[in-house]
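With one protein chain removed, the remaining protein chains of the complex are shown where they sit.
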Amino acid sequence: MKSKLYHGTAWYPELWEEEVRRQDLLLMKEAGINLVRMGEFVWSVLEPEEGRIDAGPFAEYIAELHKHGIDTIMCTPTATPPVWLTHGHPERLFVDRDGHVMGHGSRQHVCTNNPYFRERAALLAGHLGRRLGGLPGLVAWQLDNEFKSHVAECMCGTCRTLWHEWLERRYGTVAQLNEAWGTGVWSHTYQRFDQVPQPVATPFLHNSSLQTMYRLFQAEQIAEFADEQAAILRRYSLAPVTHNSSVAFHLDNEQLFRGLDFAAYDTYASQANMHAYTLNCDLWRNLKPGKDFWVMETSPSYAGSLQSYAVPHPDGYVAAEAVAAYALGAGAFCYWLWRQQRSGSEQPHGSVLSAWGEPALGYDQVLLASQARLAIEPVMLATRPMQAEVAITYSDRTKAYLATEPHRKLNYRSLLGDFYKRILDMGIHRDLVPEGGALDGYKLLFTPFVHYLSPEFLAKALAFTEAGGIWIAGPLTGGRTAEHTLHTDAALGALEHAAGVKTKFVYPMDGTGSIGTAFGLSAPLSLWSAVFEPLPGGASVIGEITEGRTPGLAFLTEQPYGRGAVVMLGSLPAGEDGDALLRALIDHYAQRAGVTLRTDAGAGTLVCPRRGEVDEVWTLVNMDGRGGAVTLPRPARDALSGAAVPAGRFTLAAYEYRLLQL
Amino acid sequence: MKSKLYHGTAWYPELWEEEVRRQDLLLMKEAGINLVRMGEFVWSVLEPEEGRIDAGPFAEYIAELHKHGIDTIMCTPTATPPVWLTHGHPERLFVDRDGHVMGHGSRQHVCTNNPYFRERAALLAGHLGRRLGGLPGLVAWQLDNEFKSHVAECMCGTCRTLWHEWLERRYGTVAQLNEAWGTGVWSHTYQRFDQVPQPVATPFLHNSSLQTMYRLFQAEQIAEFADEQAAILRRYSLAPVTHNSSVAFHLDNEQLFRGLDFAAYDTYASQANMHAYTLNCDLWRNLKPGKDFWVMETSPSYAGSLQSYAVPHPDGYVAAEAVAAYALGAGAFCYWLWRQQRSGSEQPHGSVLSAWGEPALGYDQVLLASQARLAIEPVMLATRPMQAEVAITYSDRTKAYLATEPHRKLNYRSLLGDFYKRILDMGIHRDLVPEGGALDGYKLLFTPFVHYLSPEFLAKALAFTEAGGIWIAGPLTGGRTAEHTLHTDAALGALEHAAGVKTKFVYPMDGTGSIGTAFGLSAPLSLWSAVFEPLPGGASVIGEITEGRTPGLAFLTEQPYGRGAVVMLGSLPAGEDGDALLRALIDHYAQRAGVTLRTDAGAGTLVCPRRGEVDEVWTLVNMDGRGGAVTLPRPARDALSGAAVPAGRFTLAAYEYRLLQL
Partner (left out) sequence: MKSKLYHGTAWYPELWEEEVRRQDLLLMKEAGINLVRMGEFVWSVLEPEEGRIDAGPFAEYIAELHKHGIDTIMCTPTATPPVWLTHGHPERLFVDRDGHVMGHGSRQHVCTNNPYFRERAALLAGHLGRRLGGLPGLVAWQLDNEFKSHVAECMCGTCRTLWHEWLERRYGTVAQLNEAWGTGVWSHTYQRFDQVPQPVATPFLHNSSLQTMYRLFQAEQIAEFADEQAAILRRYSLAPVTHNSSVAFHLDNEQLFRGLDFAAYDTYASQANMHAYTLNCDLWRNLKPGKDFWVMETSPSYAGSLQSYAVPHPDGYVAAEAVAAYALGAGAFCYWLWRQQRSGSEQPHGSVLSAWGEPALGYDQVLLASQARLAIEPVMLATRPMQAEVAITYSDRTKAYLATEPHRKLNYRSLLGDFYKRILDMGIHRDLVPEGGALDGYKLLFTPFVHYLSPEFLAKALAFTEAGGIWIAGPLTGGRTAEHTLHTDAALGALEHAAGVKTKFVYPMDGTGSIGTAFGLSAPLSLWSAVFEPLPGGASVIGEITEGRTPGLAFLTEQPYGRGAVVMLGSLPAGEDGDALLRALIDHYAQRAGVTLRTDAGAGTLVCPRRGEVDEVWTLVNMDGRGGAVTLPRPARDALSGAAVPAGRFTLAAYEYRLLQL
């Protein structure tokens, strides 16, 4: 897969007549498309009646594509089971928290834990593997489509039984469960596992442990389904298996991708959320380290459905997205979709061609992206993204904890997105590192909003610190146990000792008029906050609370640890002053840690460093359409034209990109 | 029915003792009431036990009213089935989209498709027809009450069966349905009609065709029920049959009224929505052309219920409403209600008399309206409203399409209301013409927001154009097929060719910074928009896109067609600048089309032209309470006083009305 950069698209040959398909192939060639994804919704075509399975037409499509020099990623179509699977079988359907039983007519309406569904899905995967797995041009598999994008946890009877089994495996005895969850509160105490409810309707809140464990249980189940399907495909095919996921779905991506071969995701961020676009690149590059990720779906213009739509991308933005993705580690950049749906609920979605076969709004953008892809391909294939010096912890598990305990509508994605954006805008090259990822080679690590800090993670972070790294933990980090209860030894458990502090109080700062001061700057403090007192001979106070309910205590401390340091950030400075204070903090510790992969390109212009056998190559790309500039630390050479580029100020036009060898 | 103007009221004699009823009759006489509507909620009185039906008391009420010179419109009481019809019979109840089964205790809780309900309703209608149909004073029938005002589509088992039958009738084979709906998308493909779900709970959106067809199916069913009931009444009675409908209900009024004898509606617009009040007059006048419509319910002061209320009408407004209605084609102007309810959920609703028998806030307004009615009656009876030169297409079918596909919460009523209001405020006399209505005699036709343009309509509009009319189509017009899918030949199908344009792109303009320029004015463009390129030798570009994603293309074009022209408006100019641009457009084409029924009366003052055997009579009425003025094009005569009125500026005091012969 490393012999080219893929420029792909989703294609639905099953929906159009042969003549249209033929045109599609020619037009794809013109548009520089070299990868097609298909099959993710074709169960009814593959198996129009129960038991009559035939993937023959798809074998032909793959062959045709191959003839035209286009590779294929084939999908299992389990996101849209046919009507015969569910008609008259309510027990196979997804049930939501309110007890509503979903029905045929959209997608994801089946419970993916239903044994009959699993059985049929296995048969299908087997057939697809056997029939298509060895075809030339078949380069990868995608499982299903956007797991858990429309639904969260299922409350059906199958899931109830599995839940009780899962609990028994996890806790052994119901007494252990009662102790772990603290069910004594409110007389929730269970006598048998089969009494433990799913988190359905109650007059007030469910126990936190029950809620969070149900989320973790369901995330495990979907990963198990993926593993099951992948194992079947692998029996027949050497092509790697992936899934088009997202940070927005109700999943633990780290767990899900453990069993898959490479990372892929869908993104429809509009230009106004440009940082959400790069966040994905910086995350998924590190979900399967050392392997290219694929941007499996993105719009050539705008997302849309019967009930919503996004703002169309401005002219030039799509090519900038493509260049940024490739430079940040993408092996493929794919559009959804090639030819606009003529029917169904996504008719309004942007596409490359219109339903009437003409270039759609995205068409010329695709041509621009194609040119860019061709231009940069040799350099990209000869280099790999450089590891960042600054890592930010990413945790889907934390999403589960914060979904259970949102305080006042806290949202992990937006909290982390804001935190990430600041570092991005400061011109620092960065990696989002999954909780389970390695920390070797980093200099500075941020771990914000990780409510439950596992012993494994703590040990790893301290080893990183021991070895000279600076670890900045918080805000909101470490205050919950694995079972989603409070620590009873110290507010933040084992973290406190390592950080050389005693947490005096944990309380919500919003509305209390609290002000924190550090680095000569003052700002309001926000969120549930932990406030500290250094242990004797322990941490230094870096940031002090000067006004509010607990003046004189610290919200920011630093403790030398091995050759590095543990920095505790107990609260979130807010507003413009808070932003300035956080920038000062990041700046201070980036300097302390010796971070050098950093430029003065302001927000809106990316610098993506890669390294090849001999060279370091920077991809510069302007994303905000206002043009940008960056100071080059040393003379460079344009990697495409070969022209010399002097050190110093280097400017880019709107959406312009340049590859510079330094 | 043409011998008088009705000034009527809803009356509930069944709720009050004889002495109160006697007073009511005397007070009605004093208030100039000459029409009473009754019976719409009396099923329990008519048939207190299943099978024991007796309309005797109502025969007496009709006789008593007749003795007092008051005519009666009698209702079938099917909106409120008695408890014996539903107690223990959940299968007869209405089921909403969330699966909630409605129950006794309000109204409209029964599925009007339930066969047992239909059977009992037929028996009732037969009894009422036989017993009351020939009584002197019985001048009309009203079916039910406000069909589908509280409920939309029913999801009960009866409806499911009827739905499958309806689909079979419409599509013949399930293969045709699959093709028409494009069910290949998301593997929705059906094997049998009985598998097609009602649009109930799914994780994401239903197929557009399924949703829209379910709406059309349900609209047909309620029209069928009305036809069934009307047919029974007509067996026994010559009195015409109507229904008190509204543009707000979940109905296709054009279809519903096809089987009824004259148009009637309820309206509770407050003065702040004055244009919604006149919109009704301008629409319903054309729903049964040549026949007076009835304002069946309006408040003498304010609407209200346990949970809401409107602002009371200011002093003088009600009489102005009455005059405007009569002048615009009403044969009756009726209040809801005569005597305030002493119980139930509408106790707070405004009325003529209070529950304690005293004049309520509306009483003196009713006296003013009565005086006005008496004064203008001879002139109104001797004239008919003049057909407008400007027509605006009205389509309840479009409401169904836009309910399925609201993009970003588009609402047909408010979109069309805004469009209508501009023309009203420009002093142009106008007709809202139902999709199926004739276009003969018009000069200028606007057809905005009609997502699906039927071949019949297109042919009619082109014939109108051929004959010299100017047809302005759009925005949002023509982009969907009958099946609620996209055209695959051209974005707007057959319309494009007639309009001499090629639609280059269709996309959402909001947020793209698009600016359109026409008639020397520029404005932001909004909504899903179609942008055009003239066909070779085709349309002229009238409005060009100057900024945004597709500069240089057209949003407004004009194509000569026969002796007239087809004007395409692909986008909606927005904001204050957009309003100015649209006014310029209307102005331009009104002049081009030779529109003369137009005055300089500003917003707030109506000019309603009527014509008799010899004369043209203008009714002028000030509706905003600020007084108004209009320039008379020629000398006139006051039709009531006989006084001469010179040409030129003519002023009206607050809420004043004048009838001028020109």
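Which chain is which? They are A and B, in the order written, and residues in each are numbered from 1.
Here is the rule we go by: a residue touches a chain if its C-beta (ideal position, glycine included) is under 8 Å from a C-beta of that chain, and two chains touch if they have at least 3 such contacts.
This is a predicted model, so every value here is computed, not measured.
Peer 1: Among A:Gly69, A:Gly172, A:Pro406 or A:Pro633, which one is in touch with the chain left out?
Peer 2: From the options A:Gly69, A:Gly172, A:Pro406 or A:Pro633, the contact with the absent chain belongs to A:Pro406.
Peer 1: Which residue numbers on subunit A touch the omitted chain?
Peer 2: 98-99, 181-191, 195, 197, 199-210, 404-408, 483, 485-491, 504-508, 510-512, 528, 549-550
Peer 1: List the residues of subunit B that touch the chain left out of this view.
Peer 2: Residues 12, 14-15, 41-45, 48-49, 77, 80-84, 87, 94, 100-109, 150-151, 301-302, 304-309, 311-312, 314-315, 340-348, 350, 354-358, 360-361 of subunit B touch the chain that is not shown.
Just so we're on the same page, only the chains that are shown with their structure count from here on.
Peer 1: Once you find the CA centre of subunit A and the CA centre of subunit B, what distance in Å lies between them?
Peer 2: Taking the average C-alpha coordinate of subunit A and of subunit B, the gap between them is 50 Å.
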